[in-house]
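With one protein chain removed, the remaining protein chains of the complex are shown where they sit.
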Amino acid sequence: MPSAAFLTRIAALALLSATAFTAHAQDRQLVISDWGYSNEFLIPNLFEPFEQEHDVKIVLETGNAPDRLNRLRIRGGVDLIYLTDVFSQQGIDSESFAPIDPALLSNFDDLYEPAKNPQGDYGPAVTFGQYGIIYDTAKVDETITSWEDLWRPEFSRAIAMPGFNTTSGPLTVLMAAKRVGVDAFQDPDAAFASMAELEPNILKTYNSGSELTNLFTTGEVYIGLVQDFAFPAIKAAIPTVEWAEVSEGNFRMMNTLNIAARSENVELAHAFIDWQLSQKAQKDGAVALRTGPVNKAVELSDEEAAQVIYGEEQVMGLQSSPYRDLLDNRADWETRWNAIFGQ
Amino acid sequence: MGADTITRTNRVTALAPWLLVLPATMAVFALLAVPVGSTLAESFSNPLGVFENYRRFFASDYNRMVVLRSFWIAFATTAIALAAGFFAAYLIAGSGPRTKRILILLSVFPLLTGVVVRSFGWMVILGRNGILNNALIELGLINAPLSLLFNQGAVLVGMVYLFLPLMILSLVGVLETIDQDLYSAAESLGSSPFGVFRQVTFPLALPGMVVGSILVFTGSLATFVTPRLLGGERQMTLATLLHEKAIISFDWEAANTIATIMIVLTALSLVALGMLAKRLSPKGRA
Partner (left out) sequence: MQQRSVNPVVAAIGWLVMAFLMAPIVIVIGAAVSDTTYLAFPPQGFSLRWFGNVLQQRSFMASFQTSMQVAISATSIALAIGLFAAYGLARFGKTIPAWFGSVFLLPLFVPEIVFGFSLLKTVIVSLELPVTTALIVGHTIICLPYMVRVISASLSSFDFSIEEAAVSLGMHPIKVFLTIVLPNIRSGVIAAVVLAFITSLNDVAVSLFLTGPGVSTLPIEVFTYVEQFFDPSVAAVSVLLMGVTIIVMALVERTLGLGKAVK
C-alpha cells in the first residue's frame, strides 16, 4: 500500500516541521529593524557583542524605511527600529513608538544637544549624515559643482535619485525650486515644473541604498543623489566615484533609534540604545561606515574626521531637513511627483 | 438490521458527500472568501458615500494611467504570446514523437521555474552592461550601451516570456487534435496556406486560443514581480501600485479600491473573452 505509506510520511514531516518551529520560538530574542545596508559590518561589531553580553538572540528585519515602519505598525513583532528623521516623525505621529527614559541611558549626557531629544520624548539621534550628489569622475567630463548641473542635457537617463517615499527624495524638489528662484512650499507649481525638466535625465527612482549601489555597479547610472551611508559600498566597487562639491551645500540628515510601542523588551531595548550610543560603537561607525558620531566623547583623527560630520562646530551648524513641512505637504507633492516620474 | 439502524445509515449516507467536501469548502470560505470579501466590502465603506473611494481613485490622472497601462500591458502580452505561441505550437504539433516530447519538456520547464528567476534572467540580458548591449557593441552596431531596462518594453518582454509557455501548451492541445486529412482536403480544394489557416486551423484552434488567452490575460493583469523588477516605479501597474499603497504609503483605502478594481477587471475579461469566442466561433459556440 505505497500511497498510504506516502501519506504517513508526509504527515510525519508536517508534524516535525511544526515542532521545529515551536522549539525555535522559545529563545529570548530582540528584534531590530534596520536598512540591512551595513549589516555585514554591524553583525560582528555591534550586534554579536551585544548578544553575548546580554545573552539574547538578535533577529534582524531589513528593508527600506517606509516598508519597515509600516510592518511595525501593522504587525508588530519588532522591538527597535532605525529610521531617518522623517520616518521616525511619522512613527511618532501614529503613536507607534514608546517614549525613552534617558535615566536608563548611561551615555545620554555625552550626546550633542541636537541629538538628545530631536523629536520630543522619543528616540535619540544615533548618527548624523548628509544628502548630496556622487558621480563617476571617469564618465563625467565637466565637474559637477552645483545641484543645477543635474539638469545638463548630456546626463540623459544617467541619474538615479531616491523615490518619493524615501527620506531624501522630496529634498530634491527643494533644490529644483531653488534653481528657478522660488520656495517649494510657497510655489509648488514652479518647483515641480523644474522637476519635470529634470525627468529626462532620471533613469530610475530607487528605494534603498543597496539598490543604488546595484545601479552603479551594473553601469545603469553614473550619477546618484545619495545619503552618505550608501557611499562607501559604491566607492569600493567603483573607485572613480566621488562626492560632488556643490556650491549650495549638502543636506544634513539625522538617523534615530526608537522602541516600538508594542515591544515587550523595553528594558533590553534601552540597553541596546545605550550600546549603540557608546563611544566604541560610535567610533566604529564613524571609521568603518562614515556615519557622523553623536557622542561628543568620540575622538577621530583628522583623516577620519574629514569623511564625516564631526565636532561641535559642524554639528551645531547642522540644518536638518524641513521634515515637518514635507510631511504636511506629502499628499499633494506625491500626486505631483507621480505625474512626472510615474509616466 | 432494525428499522432504526437503516434510517441512521441512510442519514449518514445522505450527509457523507457533503461531509467529504466540507473541510475544503470551509477552508476556501474562511480563508479566501471572507478575507477577500471584506477587502471588497471595505472599499465601499467610505462614510462619505459608497463610491467615494472610487471617485477619489479615478480623480487622479496618475491612477487612471496606471489602470490603462495595466490593461494595455495585459492586452499586448496576450496578443504577442498568441502570435508567437502559434508558431511554436505548430512546430511542436507537427514534430515527430521524440522531438515533440523534448519541445514540450522545454516549454514546461520555464513554467515550473520561479517568476523571480525568470525576471532576473531578463535583467542580465537587458542591463546596460548586459549581454544584449555587449553583443551590439561588439558587432559595432552601437557605440555606447543603450538603456533597455526600466521601461515598458522590458516589462512586455518579461511578461511575454512569463506566459508564453501557458499559451503554447494550450495551443498544442488543440492543434494536435486537428486531423491531417482536413489540411489535405483544404489544400486539394485549392486553398492557399493562409486560406487553410483561416478555414481550418483557426476555427478548430479557437477553444485553445480562448483558454490560453484567458490564462495569459488574467495572469499578466495580476503579475507583480515582473513589472516591479523590469519596470520599476516608472512602470507602475495595478499590482505594484496595490503593494505600494498597502505597504509603503499605508493607504489601505486606496489598496482596497485597487484590489476590487483588479478583481472586477479579471471577472470582466473572463466574461468578455468568453463572449468574443462565442461570436468568432462559426458554430456559435466556443
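Each chain gets a letter, A and B, in the order it is written, and its residues are counted from 1.
By definition in this document, contacts are C-beta pairs under 8 Å (C-beta built on N, C-alpha and C of every residue); 3 or more make two chains touch, one makes a residue touch a chain.
Predicted model only: the values in this text are computed from it and were never measured.
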| item | value |
| --- | --- |
| Neighbouring shown chains of the undisplayed chain, as defined at the top | A, B |
| Residue among B:Phe58, B:Phe75, B:Tyr183 or B:Phe202 that touches the chain left out of view | B:Tyr183 |
| Option touching the unshown chain, where A:Val59, A:Leu104, A:Val266 or A:Ala305 are the choices | A:Val59 |
| Which residue of B:Ala93, B:Ala186 or B:Ile248 touches the chain not shown here | B:Ala93 |
| Residue, one of B:Ala76, B:Ala222 or B:Leu280, that touches the chain absent here | B:Ala222 |
| Footprint left on chain B by the chain that the document does not show | 14, 16-21, 23-25, 27-28, 31-36, 38-39, 84-85, 87-96, 103-110, 112-125, 127, 129, 131, 161, 164-165, 168-169, 173, 176, 180, 183, 193, 218, 221-225, 229, 239, 242-243, 246-247, 252, 255, 259, 262-263, 266-267, 270 |
| Touching residues (missing chain, whole complex) on chain A | 1-4, 7, 10-11, 13-14, 17-18, 20-21, 25, 29, 31, 33, 36, 59-61, 63, 71, 74-75, 77-78, 208, 210-211, 213-214, 217-218 |
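Operating definition for what follows: only the chains that are shown with their structure count from here on.
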| item | value |
| --- | --- |
| Contacting residues of chain B [partner chain A, same complex] | 60-62, 65-66, 127-130, 145, 147, 149-150, 232-234, 236, 244, 247-250 |
| In the complex with chain B, residue positions of chain A that touch it | 64, 66-67, 70-71, 73-74, 157, 163, 165, 203-205, 207, 218-220, 334-335, 338-339, 341-343 |
